[in-house]
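Only one protein chain is missing from this complex, and each of the others stays in its spot.
All chains are identified by letter, namely A, B and C, in their written order; residue positions are counted from 1 within each chain.
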Amino acid sequence: KGGFEMSNQRTMYYGKGDVFVFRTYAKPLEGVKRIPESGFTGRNNVILGTNATIALKGDAFLTSFTEGDNSLIVATDSMKNFMLRHAAKYEGSTLEGFATFVCERFLETYSHIDAVEITCDEIPFDKVEVGGQSGLNESDLVYRHSRNEHATTTVEVKRTANGTEITKQTSGISQLHLIKVSGSSFYGYIKDEYTTLPEAKDRPLFIYLNLDWTYNNVIDAIGSDTSNYVPAEQIRDICATVFNDLENRSIQHLIYEIGLRALERFPQLATIGFESNNKTWEPVVEDIPGSKGQVFTEPRPPYGFQRFIVTREDLEKEGRAASGAAHTAKA
Amino acid sequence: KGGFEMSNQRTMYYGKGDVFVFRTYAKPLEGVKRIPESGFTGRNNVILGTNATIALKGDAFLTSFTEGDNSLIVATDSMKNFMLRHAAKYEGSTLEGFATFVCERFLETYSHIDAVEITCDEIPFDKVEVGGQSGLNESDLVYRHSRNEHATTTVEVKRTANGTEITKQTSGISQLHLIKVSGSSFYGYIKDEYTTLPEAKDRPLFIYLNLDWTYNNVIDAIGSDTSNYVPAEQIRDICATVFNDLENRSIQHLIYEIGLRALERFPQLATIGFESNNKTWEPVVEDIPGSKGQVFTEPRPPYGFQRFIVTREDLEKEGRAASGAAHTAKA
Amino acid sequence: KGGFEMSNQRTMYYGKGDVFVFRTYAKPLEGVKRIPESGFTGRNNVILGTNATIALKGDAFLTSFTEGDNSLIVATDSMKNFMLRHAAKYEGSTLEGFATFVCERFLETYSHIDAVEITCDEIPFDKVEVGGQSGLNESDLVYRHSRNEHATTTVEVKRTANGTEITKQTSGISQLHLIKVSGSSFYGYIKDEYTTLPEAKDRPLFIYLNLDWTYNNVIDAIGSDTSNYVPAEQIRDICATVFNDLENRSIQHLIYEIGLRALERFPQLATIGFESNNKTWEPVVEDIPGSKGQVFTEPRPPYGFQRFIVTREDLEKEGRAASGAAHTAKA
Partner (left out) sequence: KGGFEMSNQRTMYYGKGDVFVFRTYAKPLEGVKRIPESGFTGRNNVILGTNATIALKGDAFLTSFTEGDNSLIVATDSMKNFMLRHAAKYEGSTLEGFATFVCERFLETYSHIDAVEITCDEIPFDKVEVGGQSGLNESDLVYRHSRNEHATTTVEVKRTANGTEITKQTSGISQLHLIKVSGSSFYGYIKDEYTTLPEAKDRPLFIYLNLDWTYNNVIDAIGSDTSNYVPAEQIRDICATVFNDLENRSIQHLIYEIGLRALERFPQLATIGFESNNKTWEPVVEDIPGSKGQVFTEPRPPYGFQRFIVTREDLEKEGRAASGAAHTAKA
């Protein structure tokens, strides 16, 4: 794995994947603005966990391929050590900041490296409630490892004539799985000799979502001032809210509306993209006497997918360009 | 796969696995007693989801193997249909009840079957909050598919001279992943030429747990009266609470105490068993100036495991035999 | 994980899983008898690879649970080291022999252990051909890691009054996936309101098989004399041959015939068991003009399964009790 490409030059990089970093008692995430769709306002960061991928780039590495000359090679084992030890030195509260910090330290330490790209997939640990004399309380010692959706970010930093530059930065969510049991339809599509799917005026829609977003100013993503930072948890809650509210006519329809809402809510974002999968169940018993319930089963393996990026231009065309008012509506 | 065995006779059965059943608007789970360790008091069962495995047993099936005679074979595809359609007829609120209901209907429908065994692994869907004019509310339409721990149950029902009998019943939790960042130790073990593990007076302990429990009276597990039903969510919260409270000296030590607490809290249980895995991180930076934080990484693949069943006899030996008083202490 | 149980006493053990052992240049497996169904006659064991699980059992471990007393605990990390270092001392050529050797060394080294159970899953490495001046040759340096079926074995050794005893021993194959494109049928089963499966007079049958066998005399499985050792590769080839030859009427029918053939071929085996899964494709285009081809797709998730153990009594009932003549028919 390691899906990194550089344009305009030969494809050449190397690095380390599955670098698991668990930093305890990192700086809490505070100061994020509250939005109407979400109760999320921060994280204590007692555990900041990530599975990271590091890639080093530079013309200096060419002879390691063509001549087997290792003299300029930073061993990938050393990269792992480098990242782990810098986790102790990181003073921020976000994976975006951490990835950027490590990229910059690499460029600072090894002058023959042209660029560094790091992806951090969050390994989330949920809070748990425990009971005692005084009733139920949130534990400050015990956490639950979550295998549900997680945040992700990619940062690339390049060496320039007079310093470094962030040449790529995205944030996102991987594998958010949401179902709406009623209020979704899918009809009106092309019917021909290849069509066997029946139309649905009301179906339970089960979606898997990957999201990725970019900022107008990258400093909002990576800086220590978190007032314009967009937490993945708030984007997740926008997804659930729009899904709940919209009588959607397809996943296409739904993700476009989620995108508009996210860009409306967060004027600091430039784009928000979606990779969606349709995992909708198949109906088996559609009518149960005396109940509004139904019985469904898992569909066959083939799943529909969509890929779409919503931009600020889309928002403007819809006449919904974000204003401060919208942003603070429920604050 | 399907790991079912019968004692005292030849090993022979067949069935269907990965039977995914999603029943919407099943009867809500209500009437469970509150315990001090947990806020759980019920489930709305808007989605009751399970991945089920069905096995049929009986001497009548022998000729299907020895002679390729299919005349008494219920096709496994039909078994799947049978279970899905009976999901529409099930009027209870638990997977234990559902599994038993389907076993009994199989025996009723096919007189040549001697016994039916069904395992139901829960496919959990979490509630989500959505935001609107009136602030945040729990959605009654949108749910999140969870890939974290899930409940599980196995039931076997046999035909007898005058009816049927439940010959096996267990309930459990699969893959509960909990970490305690401080307050666990492991020292005092045998040191010899094969020992390379350093002692730890305070380590972050990361455990994977599978649990399974049995009732004194199976009717408490499967019946429509849920007042003595033990929800997996409450057992999960007992695990977190005991983990939080105990300065544990090993996983062995911890699971024994969890088992005692569970049997103390639930006098209706006969046993509670544990399969635990140790996934504890490896330390990399143990001291960060100005912080109580540390840096850890994923351990090598080999993981320690434990298997232990705690019984009521253990509780009695400890002088902690459950009383009604203990059970309702925090009610 | 770690599925070990002891009868007649409390369930209590602990151990280490995912112990990966790669021993290079182990003693080649030689001296196995050739059978008509297979070209397999030995392995060079340049790489003997296994993923092992070790469980220690004994009453001495009870206080580690009940009192958190670690003084008799062999750390699971030490178990891993123990097994890895003994891989250097093992002088045999089979995983059965290696597992037994390590069990016995554990009992010898730690007098408070009552029993040791080890499962070794083979990690297979296939031979590859490489080309050169002299044409194609089998490489003695490069091997391909296979993710196809692999051998497996479980051995339990217990301490007795005057030494040790092997109390359990099975050998097997995991995840053999075979398809027969024509020559399988499935019809004549029960038709009722739950039946939607159409009968098939000729279907492509796709099966996943796990097999497990036991010996009359365990020494044939574990000893250094390999003349009665039954290699997993030969059992695999019996499966393919019987599948090829038999016009099967169901998986039940097929596995019974495979079992008879294996017991006929190997009089040293006592039993052979099967866990089979049906992964048969679904037909889409059944008739292509001018071709005997068809088009199929992956089935829905639910899969049929069978579990059956064939015994020597079955062979006798069929009048096919193994003779030396049958065994050496094609030698």
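The definition used in the following text is that contacts are C-beta pairs under 8 Å (C-beta built on N, C-alpha and C of every residue); 3 or more make two chains touch, one makes a residue touch a chain.
Every value quoted in this text rests on a predicted model; they were computed, and no experiment measured them.
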| note | Result, missing-chain neighbours among shown chains, is A, B, C
| message | In the whole complex, not just what's shown, which of C:V46, C:L62, C:I166 or C:A321 touches the removed chain? | response | C:V46
| query | Pick from C:E30, C:E108, C:E129 or C:E165: which residue touches the chain that isn't shown? | reply | C:E129
| message | I'm checking contacts with the chain that's been left out. Which of A:G49, A:G97, A:G273 or A:G293 qualifies? | response | A:G273
| note | Where A:S171, A:T214 or A:N248 are the choices, the one touching the absent chain is A:N248
| For chain C, which residues touch the unseen chain? | 18-26, 35-39, 46-47, 84-85, 87-88, 125, 128-132, 135-136, 139, 141-148, 176-183, 204, 206, 237, 240-241, 243-245, 281, 284-285, 288, 291-298, 330
| said: Take the complete complex as the reference. Which residues in chain B touch the chain that isn't displayed? | reply: 297-301
| request: Mind listing the chain A residues that contact the chain we can't see here? | output: 1-4, 10-20, 55, 61, 64-82, 85, 110, 186-190, 192, 194-197, 210, 248-250, 252-253, 255-256, 273, 275, 277-278, 301-309, 311, 314, 318
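Basically, only the chains that are shown with their structure count from here on.
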| Taking shared residue numbers divided by all residue numbers at the interface, is the value for chain A and chain C over half (same) or under half (different)? | same
| request: With chain centres taken as the means of their Cα atoms, state the distance from chain A to chain B in Å. | output: 31
| remark: Between chain B and chain C, the Cα-mean centres are separated in Å by 29
| query | So which bits of chain A are touching at least two other chains? | reply | 297-298
